[in-house]
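Note that one protein chain of the assembly has been removed; the remaining protein chains are unaltered in position.
Up next, chain A:
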Amino acid sequence: MKRATGEILNVTELFEHKPTKVKNFGVFLRYNSRSGTHNIYKEYRDVTRVGAIAQMYDEMASRHSAREKSIHIIDIKEIPAKLCRRANTTQFHDSQIKFPLTHRIPRNGLYKSVFSAKRPHTFMC
């Protein structure tokens, strides 16, 4: 928030009751785009509300070119799985979830140097 649009009245750090449990968060927010003001609802999966909001700021900046100063968080709620609406959230609601990592880039050891005699193996089955 810009200094011209508001004033900080209170600062409270949010501590999570269960910071090791994966939860779904629904975020209601209002933001000013280049052409107008929009109310939107977004969902995130995270272990903390703070993490979910951080994800939200990143996503708003990337998808909507909205910076922090133009975003106004209306509400954030932890929501049960059955009330989740977004496919990107519900696709991970599966206790039998299973997917491979298709393209792996080794980041340590052999490939630390700029030049290497061996090509890296990026496909790990």
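Criterion: a residue touches a chain if its C-beta (ideal position, glycine included) is under 8 Å from a C-beta of that chain, and two chains touch if they have at least 3 such contacts; residues count from 1.
Note that in this section contacts and distances are computed from a predicted model.
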Checklist outcome for this item: The chain missing from this complex carries, among "Eukaryotic translation initiation factor 3 subunit G", "ESCRT-II complex, vps25 subunit", "S60 ribosomal protein L14" or "Vacuolar fusion protein MON1 homolog", the UniProt name "S60 ribosomal protein L14"
Item to check | Hidden-chain contact residue, picked from the options A:22, A:87 or A:117 | outcome: A:22
Checklist entry - Looking at A:17, A:34, A:63 or A:107, which residue reaches the missing chain? => result A:107
Item to check | Touch list for chain A against the chain that is not drawn | outcome: 20-22, 45-47, 51, 88, 92, 95-102, 104-105, 107-108, 124-125
